[in-house]
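One protein chain is absent from this view; the other protein chains keep their places.
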Amino acid sequence: MFGLHKRLWAARPVKSSYDAVIIGGGLHGLATAYFLARDHNITNVAVIEKRFIGFGGSGRNTAIVRANQRTQENLPLYKEALDLWPELTRELDFNLMFHNCGNLNLAHSEAALKAMRLQVASAQFLGIDSRLLDPKECKEVVPALDISGRPRYPITGGMYHPPGGIVRHDAVVWGLAKGCSRRGVHIHQGTEVTGIGFEKGKVAWVDTDRGKIRTPRVLNAAGGYSAGIASRLMGLRLPISVLTIQAMVTQPLKPLLHHVVSSGAYHCYANQTLKGEIVTGAHMDPWPNFTTQTTAAYIKHQAEFVTEFLPCLKGAKFMRIWGGLADMTPDMAPIIDGHVPAEGCFLDCGWGYFGFKSSTVTGRYMARYMATGECPEILQPFALKRFQEHRLMGETAALVDYSANN
Amino acid sequence: MIRLNHLPTLRIKPGVPRSFTYGRRRLQGVEGDTVATALFANGVRVFGRSLKYHRPRGLYSLDGESSNTLVNVDGVPNVCAETTLLADGMCVASQNAFPGPDFDALGFMDALSWAMPAGFYYRMLHKPARLWPLAVPVIRKMAGVGTLAPDFQAPGRRDEIYPAADVCVIGAGVAGMSAALAAAEAGLRVVLFESRPWPGGAFEYRPGAARDGVACFQKTAELAAAVKASPHIRLFLNAPVIGVYSNGLVTAFQRGRSPHPFDERYIEVRAASVVVATGCIERPLLFEHNERPGVMQAGCAHRLARTWGILPGRTAVFSVGHDPGLEAAVDLFDLGVEIAAVADLRQDGLDPALVDALSRRRIPLLRGWSATKAHGRRRVAKVTLAGANGRFRKTLDCDLLVASAGFTPVTGPLTLAGAKLAFDERTGFFLPTCLPPRVHAAGRITGRQDWHAVAASGRLAGLCAIQDNGIDQTAAIGELADALGSLPGPVRGAKFVIAPDSGKKTFICFDEDATVKNVDQAMAKGFNVPELIKRFASVGTGPGQGGIPGHNLPLYVHQSGASPDAQPRPTTVRAPLTPTFLATYAGARLDMSKRTPIHDLQVAAGGRMERLGVWHRARRFSEDVHSREEILSVRTAVGILDASTLGKFRIFGPDAVKVLDRVYVGDMTRVPRTRAKYSAMCNEDGCLIDDGVIVRTGDNDYYLTTSTGRAGVTVEWIRYHTRFDDWDFGIVNLTDAYGVINLAGPEARAVLQRVTDADVSNEAFPFMGYREFAVGEVPLRAMRLGFVGELSFELHVPASWMAYVWNLLMDAGKDFGIRPFGLEAQNTLRLEKGHVIIGSESEQRTTLHDVGLGFLWHRDKPWARTVGDAALRQTEHQPGRLKLVGFRMADPSASPPRDGSVIVDRRIRGYVCTARYSVVLKEPVGLALVEDDSSAKGAPLAIYEDGCGGRLIQAVVTETPFYDPEGLRLRL
Amino acid sequence: MKPDNRLRQSPVQLDGRPHRTLVRDHWPVVCEYADEGDGPWLVDLSHCQRIDIQARPLAAMIPEGLPEPEAPGEVRIQDQSLITRMGKAQACLWRFGQAAAFPVGFNGTEITEATLALAILGRHTFAIAEKLSSLDLQAPGRSLPRLYQGPFAQVPCQLVVLDAAAGREMLLLSCSRGYGRDMVGAITNAGAEFNLRPAGEDRFMRMFENREKGA
Partner (left out) sequence: MAFTITCPICGPRSGYEFRYGGQDKGPRPDPAEMTPETWCDYVHMTDSCPGVQKEWWYHRAGCGIWFTIYRDTTTNLEVSPDSPEAVA
């Protein structure tokens, strides 16, 4: 019963040519491959993954989904992404475990409230459910909150976004891999891309440690390694800094938090998984690196700050901390582009820590871009040239600076 | 239960009772008991129920490797009974069991386990789609262990320390103590961490003789005495190491410094060298019902007797794979436990002395045999043993099954330090192939089991640590390495994982009720690396992390043949190595913030203080959130503001002016001595990051102000942008040296004149002027600026004189109705003047041009290479940007839109930065960033406010300033 | 002429009962607290003059008669003054005796008003320090006195280890004035288990003079 002995995806030999090669067996790559096959009947596709699928950010993020960003360029994308979870669950016949618990984002100052009003008004204008709460209403939603004047930054209000929630990130990886495999896409794990070849100004092949693959289309969706691949193999420098982002979980507890709670001033979020663990994280050390190492300073800092607004968590125990790579751009918005630096080269990177929530919908549109060669309107604002044109997107967030200044 | 009370190895004081409650029962333990040993001594065998199937669980190990013995203590959930010392008056309660662990209403779940194969949730409950939302609350309720109430208040006190050390040794067993002593003999400062309440490790309780004939426990005690006597060793007992990082950083926490069970101290050590001597835990033997209460590890059974004086059972069967297991059988027999049989996984390699000891006691020894099934519902009653091929079987009655397949080295600290592990054929361990620099491993972790060899390997690591500290030890290291070579080396370890014919209820991970069958199911799905199986089948991701399955899972996966790897591959270990309270990590919770010199005066005057960056500032001085009285007093009489948080700097030296020209957009070559020059700083994007005034106070000597938020980074900004220029200048941060008083309003001059002899008339001290004079005989710096749009004096007062001068002005202003005002009033006042606050009227991408301050930019100084100059050039006439505009409401009687409301037509075109009702103008006014084609005067703005439900508010773009557009009031 | 009784304000008030006080240059100074105990002690020295010197070459700007600490981290003591070398072209002068006026053309900036100055003295001084800072203030092989620039209670500080000998421990600390209250709070909390008490300027001066003689 339950199809116990059916493999989710198959291991196949590497062919000498594909219609499209996708670098990176993370969510963006798998989703793009899936939609290439599903929507455009392009099934002769290879997903090349150096380690195993979901090894990078796809398996290390904390699975929060929401559509309450700041700009009208971003909001529709994330809104559509929210609608996709149930659809894909059904279609892939794999439970992605979308837990639509809603998100509560806390404000701790007048300025933060103002920033939230902008987000809320933008969301409402675009037909997305998001509302402002006063501190008492915040406490009604999340009884564990300390809304007194005791914390160093008392809660002044909150932004409540019912459509958001959490999804099981591993399930999405495995579900999409299953979907890809069923539709004929090849997933090559343990395979490294070592070069990209061009002919007559067009992409022509990809070199791997398992041989040369000819292809007219290459997508760079390698997450934390995408900028390095771009500069090393495509000759294209990107405005990307790769930082380690850390997250941690407590031992599992009986239900305590029924929403995703986050706080800008304290730079952390907390939510409880279906297994009962409280997941918390958010901060990044602001120096580029590729280590995924965790730091003593951060776990201590996080413990201190999350218990400022959720003091009951002092009695919980941290059980595990891990790190992943976040490819950050100067304006906190991704770089999605095509035919740079040569025809047939596509970019889907610079997602920072927004890569999970956007993965499926970006894959859908990126597949259309790769299939038709025309950039769908919804992706156009994310083109690389915005940086040299002095047109950063307005999706900002300041990096935390938790040491005292002179 | 009566304790064995004459053993020399006891760590309890049998005569000193400790009373506690367990559920409704009042029980008694003794001093030295942990919660677990006290419960066990009182006959408790079922400590709790398992996560998924609610199976009874009991004492299995003693160092917290599994969640079997998690209990609630004094209201705190998930306390590990094995590592928590019993305190008088403790209230202990079981978890995850109703009504209690012995009879649990959800016990029937065990019978349903067939319905929940590995990855169950991924493949079920989503068809039909409406089922899933209904299932979620049920799943959540069933999941999790231990309850934390939303209003839970954590008991206990915490602090933190950062001891300095040259060498940090992890584990105060025989190897760790030997390493510490060696390093201490060289005069190095050693920090030695031990997670148990006493030093000694694996040999601390063992009566067996070392090679020199002296009992292990006795030799170990001598070592411990030497450690305690050394002035160079700081021994932290009860202090589990939780993290090891590169560059010698080790983190730990310590409990037991006070009788209160939840007083804990966070510890961070940075050492030049780290020695890891964490020893081994036991590797569980996998067979049917291998986690029934009554099944326990050899060390657990042995230590219960030797350390706590508790006989672990009446009749025992042993199924072990190592000599210390045989030693335990012999010793427990001597202490009064009946041993029905000892099965050893090994055919050969058994210590002949121990084999002989067993036979002399007529204890049957079954070589190559193992347990295959434990019987009994809530605790072990019988056990089936079988030979290697499963053909021969026998079933024996017992109430204790000591089961252990081998040892697992505690390599967590090494992996966290960056060591890569590989499978070692001889020991069956994952051992480091290459240690990171200045990290050493010693003792049983390397596979050695002999007392002398363990001590020598510790001493060798100690010598290496001395070498790391720059003291040459080459000769001594060589000598000792040779000596170690003649002692017994790593012991051949059993690689046996699972008993033949073991059934469906063979648990590889206790915490998450994961069975060997679940692992098989995951492999069938195509998951073939342990790291992925771990995720898919939930193995080793529970409270005990990898403690129980960490070694067995990779061995099992490899033996199954599913893995593509040639050798078993370990799963990842992560910090914290021991689950640690968030409260403990948070430690002392230092909260360092800044207060202005007149902070207390502000509070006394009714100031509502709030945190703004590092500072405390007064937002307002009354209940009125709009601060109308404060606004009116500035507009009609005089107000006084504490603006001390402004950044203040001195820049001097021959190249000072070059520095200013580099960072300010204006021309700094001609700053007159008696006037303040207003200018701005941009970043490379040409975006506004700071504004302030610059004053020339002498030859090559300047005084400048920055916004509050930039004060902390201005020195680094200036030095950054001059780092390639070898310019001669000095810069001093004087932010805290001066308090700043903003005295503003039509009566400001009259007030000031009362307290100074200086001529402060408009002629003598005009708008934008800078003067130095005394107020109440206190010399200060004064400027006439106009942020709030009235006649105003900004007085920079030496910080120690600030309270004096403030009080002087308050007294002088009494007749004029002076009153302090706060940030809220200032915000509205400056808004009426159309003045910008960076961050409020600008966002990350807003350039100097966009906020209408482009006139500050001096384009003709390319030699200065001013920060942002290139971007200012390239964006100067760029269309399609968001521009800052003023607006009024189409209906002046309407309320002002809330800050952050968006401006829309068919899409979003901009947003409201700040809008307030102006008391003096008697209508709302506001500033907004809108797309440039909507920014012309008279352009209509449709505003969408949160919660408006689509009813737009109409406004019109207007010129600014709204108030006193000619600026006459500034020049009074 | 009416008496000038204007008073300046230190950034911090220590929680103790002053036994003997005086006013110097308008600063109220506690010479001694009642019941100072036998250490460790906390002393407020914020009224003592401190001058930041930045110049190239630095030696040219060291006031006459005072020695120049040659390498960053070095500290020299003379005539109730202490001079620390902070960097290639920067030093800080502390005057515990009489404050001095600036000579003409002096590249110094008086920072007395800008900073808080405290001393932790006596036994357990470094046990208190290790609760507040990960800096290795007793690193072997470093001559004393010595300057450390780094975080103490998370705040960037100038720390001078004057003496580390048992019973004669002396640690000087200065940081931005605005942190005064929280810094004293942090030190007081950390010192509570060692019975840290406030002490007057006299105790510091006695120990400093002894140190100067020994230096």
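Here the chain labels run A, B and C in written order, and each chain numbers its own residues starting at 1.
Convention: a contact is a pair of C-beta atoms (placed from the backbone, for glycine too) under 8 Å apart; a residue touches a chain by one contact, two chains touch by 3 or more.
These numbers were taken from a predicted model, which means no experiment stands behind them.
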item: Among the chains presented, those that the missing one touches; value: A, B, C
item: Residue touching the undisplayed chain, where the options are A:P76, A:G102, A:G184 or A:P330; value: A:P330
item: Touch criterion as defined above, residue of B:S622, B:T636, B:Q874 or B:T958 at the omitted chain; value: B:Q874
item: Residue touching the undisplayed chain, where the options are B:D88, B:E222 or B:E684; value: B:E684
item: Selected residue (touches chain absent from view) among A:P86, A:G190 or A:P239; value: A:P239
item: Given B:N5, B:T21, B:Q153 or B:N247, the one touching the chain that is not displayed; value: B:N247
item: Among B:P564, B:P862 or B:G967, the residue in touch with the chain that has been omitted; value: B:P862
item: Those residues of subunit A which, in the complete complex, touch the missing chain; value: 225, 227-228, 230-232, 237-242, 285-291, 293-297, 327, 330, 387-390, 403, 405-406
item: Residues of subunit B in contact with the chain not shown; value: 245-249, 270, 418, 684-685, 715-716, 719-721, 723-725, 862, 865-867, 869-871, 873-874
item: Hidden partner chain, residues of subunit C it touches; value: 72-73, 86-88, 90, 134, 148-151, 156
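Rule of thumb we're sticking to: only the chains that are shown with their structure count from here on.
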item: Chain of greatest Cα-centre distance to subunit B; value: C
item: Centroid spacing, where centroids are CA-atom means, of subunit A and subunit C in whole angstrom; value: 51
item: Rounded Å distance between subunit A and subunit B, as computed from the means of their C-alpha atoms; value: 23
item: Centroid distance [mean C-alpha coordinates] between subunit C and subunit B, Å; value: 33
item: In subunit C, residues with contacts to at least two other chains; value: 154-155, 176, 179
item: Contacts with two or more other chains, residues of subunit A listed in rising order; value: 404-406
item: Sites on subunit B touched by subunit C in the complex; value: 159-164, 166, 187, 189, 268, 270, 588, 590-597, 599, 614-615, 650, 652-653, 728, 730-738, 776-778, 798-804
item: Interface residues, subunit A side, partner subunit B - complex; value: 2-11, 52, 59, 72, 86, 89-90, 93-100, 109-111, 113-122, 124-125, 131-132, 143-144, 152-153, 168, 170-171, 174-175, 190, 250-256, 272, 274-276, 293-296, 299-300, 302-304, 306-307, 311-322, 331, 390-394, 396, 404-406
item: Subunit A-touching residues of subunit B, taken from the complex the two chains share; value: 51, 67, 76-78, 117, 120-127, 129, 132-133, 136-137, 139-141, 143-154, 243, 245-246, 249, 251, 266, 268, 521, 524-526, 529, 531-532, 535-536, 538, 541-543, 545, 564, 574-576, 579-587, 589, 591-593, 610-612, 614, 619, 685-686, 711-713, 715, 733, 735, 839-840, 843-845, 847, 871, 874-875, 878, 880, 898-902, 904, 907-908, 911, 944-948
